[in-house]
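Heads up, one of the protein chains got dropped from this complex, but the rest are sitting where they should.
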Amino acid sequence: ASVLRIAMTAADIPRTLGQPDQGFEGNRFTGIPMYDALVHWDLSSDKGPTPLTPGLATEWQVVDNDKTKWIFKLRPGVKFHDGSPFNADAVVWNVDKVLNKEAKHYDPSQIGVTASRMPTLRSARKIDDLTIEITSSEPDSFLPYNLTNLFMVSPTQWESKYSQVPAAVKDPLERSKQAWTAFASNPAGTGPFKLAKLVPRERLELEKNSEYWNPARVPKIDKVVMIPMPEASARTAALLSGQVDWIEAPSPDALEAIKGRGNIIYSNAQPHIWPWQLSFAEGSPWLDKRVRHAANLCIDRSGMKSMLGGLMSEASGITSKDSPWWGNPSFEIKYDADAGRKLMTEAGYSVAKPMKVKTQISASGSGQMQPLPMNEYIQQNLKECFIDVEFDVVEWNTLFTSWRLGAKDPGAHGAHATNVSAAAMDPFFAMVRFVSSKALPPVSNNWGLFQSAEFDEIITAARTSFEPEARDAELAKLHARIVEEAPFIFVAHDVGPRAMSPKVKGVVQPKSWFIDIATMSME
Amino acid sequence: MIDVRDLHVTFTRANKTIQAVNGVSLAVKQGEALALIGESGSGKSVTLRALMRLHPAGQTKIQGLIEIGGHDVLGMSEKEVQKFRGKQAAMIFQEPLLALDPVYTVGQQIIECIRRHKPVSKADARQIALRALEAVRIPSPEKRLASYPHEMSGGMRQRAMIALALCADPQVLLADEPTTALDATVQIQVLILMRDLQKKLGLSIIFVTHDIGAAVEIADRVAVMYGGRIVEEGTIGSIMKDARHPYTKALLKSRQHGMARGKPLDVISGSPPDLSNLPGGCTFAPRCAFANDQCQSHIPERRQVGSHHFVSCFLVS
Amino acid sequence: MFDRSPKDVGGPAQPLLIVKDVLKHFPLRSPILGRKTGAVKAVDGVNFEVFKHETLGIVGESGCGKSTTARLLMQLIGQDTGELIFDGQVVGSPRLPMTEFRRQVQMVFQDSYSSLNPRMTIEEIISFAPIVHGVPKYIALERAHYLLNKVGLDPVRFAGRYPHELSGGQRQRVNIARALALRPRLIILDEAVSALDKSVEAQVLNLLSDLKKEFNLTFIFISHDLSVVEYLCDRVMVMYLGKVAEIGKAGTIFKHPAHPYTKALLSSMPSMDPDSRTLEPPLAGDPPNPINPPSGCTFHPRCKEAESICSVNIPLLLGNAQHQVACLLVNDKVGMSTPDASRPSMARAK
Amino acid sequence: MQYFLRRLVYSLPILLGVAFLCFSLIFIAPGDPLVSVLPADASEQLRQQLIALYGFDKPFLTQFWSWLLRALQGDLGTSIATNRPVMPEVVNAVVNSIRLALLATLLGFTAGALLGFLSGYFRNTFIDRIASIVSVFGVSIPHYWLGMVLVIVFSVFLNWLPATGAGDSGSGDWAWDWAHVKYIILPAVTMSVIPMGIVARTVRALVADILSNEFIVGLKARGLSLPAIFRHVVKNVAPTALSVMGLQLGYLLGGSILIETVFSWPGTGFLLNSAIFQRDFPLLQGTILILAVFFVLLNLVVDTMQTFLDPRIQRG
Partner (left out) sequence: MTTAITANSHVASPAIERSPGYWKQVFSKLLRNRLAVAAAIVLLILFILAIFAPWLMPGDPYKSSIMTRLKPIGTENFPLGSDELGRDMLSRLMLGGRLSLFMGITPVIIAFAIGSAIGIFAGFAGGLTNSLIMRFIDILYAFPSVLLAIALSGTLGAGIGNSLLSLTIVFIPQIVRVAESVTTQVRTQEFVEAARASGASSYKIVTAQILNNVLGPIFVFATSLISVSMILASGLSFLGLGVKPPEPEWGLMLNTLRTAIYVQPWVAALPGLMIFITSISFNLLADGLRQSMEIKD
């Protein structure tokens, strides 16, 4: 039997009950392999931006006279791992699990990681066995993108867990909680892999689901083992000592050693931004646009790139210049420390009177690349521009949680910037959630409390353009304005480096945050 | 039984040599008890331990001749010495609580010793041990075999120590102040016990003590040590009645019989000699009221002054 | 300060110290919850007097409560019951507060080593107490040097040394000097010479006699060495298992002992004559356990003369001022007829 | 046994105090303990519901009491971060930690006792010097650093032993076969350095002390051979040495966080690390409580064992 062993960067196994935690690494390793969403990313090519493709829904369409309603046709004949059929009831049930507080299976612990990724989703209604109607709070052309994050789990399996909760437990909330706990260790989805064994904090074993509905994605690997290894050096040692076949985010300093042993490094530009998201809360020094521009001009991104052994691409905005959303901003993001210092001087700062800021960072984390050295590097760069940075180093999950709670929340510890790297593959994730006033905390990730009527207008225009070209034009306008207003220090895009043993074949690393294990094979 | 000639014991420690014993000659016949008396630091214990080669080999130099029961102790190999100890000659100590292993029962220690020297089974050894405890008049010996040293009273412990020493039927018993730590009422019991055992077993005993009273109770002969040398030697009677050496006289005078109420006691002025820097002549000369030039510069020879009575002093004619 | 010598309050006829029914039991506690599981009857109701300018000897086997008695007299531990009357005044009463009493009574311990603070020089040790009592430091030091001289140690050589640089005899002299520093009237010497070599012991004994004369002292001299006691003491008290067995003039006790225990004790002394050695041990066995003493007369199991009544009745300490004995056989079977081991003896001197 | 039970009763107040301290941790911590469970769009109603669920609305002592009652029934609550019950996780981690700590203690004890005996016996000789320096190394080396160095040498360069983890298929089906043992070697060796140094020093002092006792002369005077005397020394040293070893086991169990982090060993240290960084208080309290209780009980066992081995200690 072929076994693929993967060392993840997470400190724990992402949750296995459908809505994973641990950022998108969770989706990558316990979401996509075990579950399907209505809509999928097409991960089959490493060329060009990753498009959407039908998942458990075969087609979808917005209702013409009420743009808040969508009709989704469901894929027939799909079965959950427990043998129960996938149908419209299951979809409604899965929407209810995170949105319907009245449902008995409503799980507060899952909505945190779900709601922010589909803020407009409101409810689902069964039309017939294979048709559902989904309602959003407002017309939203991004909805299909968002639905890639809602994974379908088997209601039958959950009900059977629920019925097994000891009768002694009376409180319905507690019963539901225990049922979810039981479900997490014995879940059922529809994905290409099934959970075989879960040792919390140690390893997750998946076995192939030979009955998978998509013949192209029926796994060739019998077993996939995932091991949490937050330490980059531990991952490297594990790969070099042959303990695992695949490590996420190898430490750049070890690349030569890794390659030297015949391992292969995969990387590809990702729709991803590694920024400092700046606070616009009262008293934040970043309220001054000159300062924001200055900071962007003071970062020596090419230096950073060589520090990372080339494993990053320099950011000049949220998206790259070849994206349809680029939009030619008038402010150019580049390294020009002199210009930066000049702006700083204009803003009233100097060597003697530096600007003091605090930034919340993590020591590791999904997509965070090499947060400590990178941030220390930025700290150095900014110091040259009269900006004194103090770090508040917190654990990745904590950072992630406080990202939703905003700059004014006590969880931010008074920081003026946060360093959560983000996937930027759909318009909502890439831009809207950071600058829309509807995404203010605690709804979504407008951590910095950025508000502008102009931006909101552009966003509404984009959201309500259900024609792709028109939508992209609006989005390009939005992106240009974002770069010009600079609510971020744009630093880097991840290239998703991963190192694999040469035994792993059929690896396609798309221009995505995700990767499809199902199509790989082992020698 | 014991024949010691011109014994010298020198310790080397931290670049300092301590001449603890400087030419001691002793002879003890079978069934005879010799008491070795003298003030603290005069080398009594060192002499006794040298007889069994118990000093740490590295820092000690022993010269002279030691013969016990016909064995040349200094000429033996390490293995032979181990066989010799306990079997030919045994030793008892001042503080039995310190001289017994605290984590073994008295019985275990006696049995171990018996089996070391006699090829007997454990059960037989136990019987022998029991008889040994009976011989030293320990009440309920059966129970005592299973007692740890700290569970016994001082007198009991010292009896157990004697039983332990005698368990392998040695001919020679070396006793280092075995009664000093005991109460007077218990001391006399132990002394009488030792005397009886000596008579019964025909032991040769060297009995080190401070206490002339104890020596009187047990010894046939007395040797008086000062500064690592024997200054006077004779039968207990002749020493008690006819001490010749100035040191012996002073020692006896500062003792009970000389203590008359209301009168000040005679004292020996000065302090004991520095063993790392001995005077050239008689070691007692610096404290001796009668010392002359010869005493300061020459070491006095041992001379016979009566039947079985020897003195090392120029002033004794 | 030098001349503030404690005045004689009661006159020569008043005993310097009267010990009345003093009793001290050390509770035995279980190590777990500190429950009391029994008691060591260390001092089980003693009565005696110490006359002015005398030397009272206390003898007895190990563990019979000599040191505990000394510590009680010194008030280092408090008695459970009973009281001390010092020169006619109750100790601890407003007329004789504890500090004042302590100034007048001092103690010399057996272990010359642990009774001197190893981190202090000799002069610091001796001057400590006077300084505590408010004597200016330079005067206290002067006095320390004076006392060192008195005990035969040259202050120039010894005042600046540390205890470990002294021999046992020298240390014991320092101890004596320290006891003298407060100009006490009573000095308790607990086995003060037992650890010394005979020749050194003689020196210290001579010193004690001299000092006693010179400073008008009263001594309580505790020892298990009977010959030394005989030499030094005017009166002798024999203790057995926390009780007084016999007390009287030294001559009487040594020449005409009345209590069987005293007799045995005396005949346990080595004979010093090789021609008449002791043939029979005068006393068999070890002293019994003070936690659980025998009933009646505690000596009866070891007593050669014991009769059946001895195991029932507790003897009272009876006799005249010269000589008192606690023995049923001597005192014509006068005793407490309801022996109750846990209750303090009501024995009382007349 | 009776002694043990009595000591156990005596330890109850200490255990209570320990539990209290563990529970108080959450209150000395700054910030909202619910921070990692409260969903971003939590309504005030949900917040209240969760607060009630976790019992944070009750007075401190009431909370402590109900926590303690549940803990006594083996329920340490639910992890805030993972929603899993704390108890099984802690138990699993403790088992893994014990495995590692026990092996490390045994290794360290063997090496340390050997060194200690050597240097105590040959006191102030060349051998003593060497052995003492080795044992000073043991107590001075930052073990997490040593662990890193060992990984580099033995896993990365020599490829002899795996660098991290607790078995090819996790710690769940541990067995003492090579497939698993090879995972434990590096962490155990790294960890054994601490007890090695401490045991060596203790044993050295003990042996030297015992050898200077007069009864050793007594044993020699009885004609015992060197091995026989050695046996006596061992038996004298054993009670103290074993109790030091027992305590070390306890320390390693609770103090292995650094080593377990370096080697990703799924033990208590590893668990604590995630609990701390995720601010997962039920997990943190539970882990510390179990460890401390374990430590107290271990102390008890050690004491009992010592009284058993050393006749001088009264078993009253």
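List of remarks:
Here the chain labels run A, B, C and D in written order, and each chain numbers its own residues starting at 1.
Note that a contact is a pair of C-beta atoms (placed from the backbone, for glycine too) under 8 Å apart; a residue touches a chain by one contact, two chains touch by 3 or more.
Not measured: the values here are computed from a predicted model.
Every visible chain touched by the undisplayed chain in the complete complex is listed here: A, C, D. For the options D:161, D:284 or D:302, the residue in contact with the chain missing from this view is D:284. Of the options C:14, C:47, C:115 or C:172, the residue whose C-beta touches the omitted chain is C:115. Among C:102, C:198 or C:302, only C:102 touches the chain left out of the display.
Residue A:253 is the one among A:133, A:207, A:253 or A:456 that touches the chain missing from this view. Within the full complex, the residue among D:185, D:276 or D:305 touching the omitted chain is D:276. Where chain C meets the chain that is not shown, the touching residues are 2-3, 5, 34, 71, 74, 76, 98-99, 102-103, 105-107, 109, 111, 114-121, 123, 125, 128-129, 132-133, 139, 142, 145-146, 149, 155-157, 159-165, 175, 178, 181-183, 214-216.
Summarising the interface, chain D meets the missing chain with residues 13-15, 17-18, 21, 25-26, 28-30, 136-137, 139-145, 148-149, 152, 156, 250-251, 253-258, 261, 272-273, 275-277, 284, 288, 291-292, 295-296, 299.
Across the interface with the omitted chain, chain A contributes residues 231-233, 236, 251-254, 256-257, 300, 303-304, 306-307, 363, 372-373, 375-377, 379-380, 383, 390-393.
The criterion applied here is as follows: only the chains that are shown with their structure count from here on.
Two chain pairs are in question, B-C and B-D; the one with more C-beta pairs in contact is B-C.
Centroids built from CA atoms put chain C at 33 Å from chain B.
If you average the CA atoms of chain B and of chain D, the two centres end up 53 Å from each other.
Residue positions of chain C touching 2 or more other chains: there are none.
Interface residues of chain D facing chain B in the complex, by the touch rule stated above, are 213-215, 217-226, 228, 232, 235-236, 239, 309-312. Those residues of chain B that touch chain D in the shared complex are 49, 52, 54, 82-87, 90-91, 93, 95, 98-105, 112-113, 116-117, 148, 150-151, 164-165, 168.
Listing the residues of chain A that touch chain D in their complex gives 11-12, 15, 101, 108-109, 111-112, 115-116, 173-174, 177, 180-181, 184, 197, 199-203, 205, 225, 227, 229, 231, 233-234, 236-238, 240-243, 257, 394-395, 397-398, 401-402, 404-405, 410-411, 441-444.
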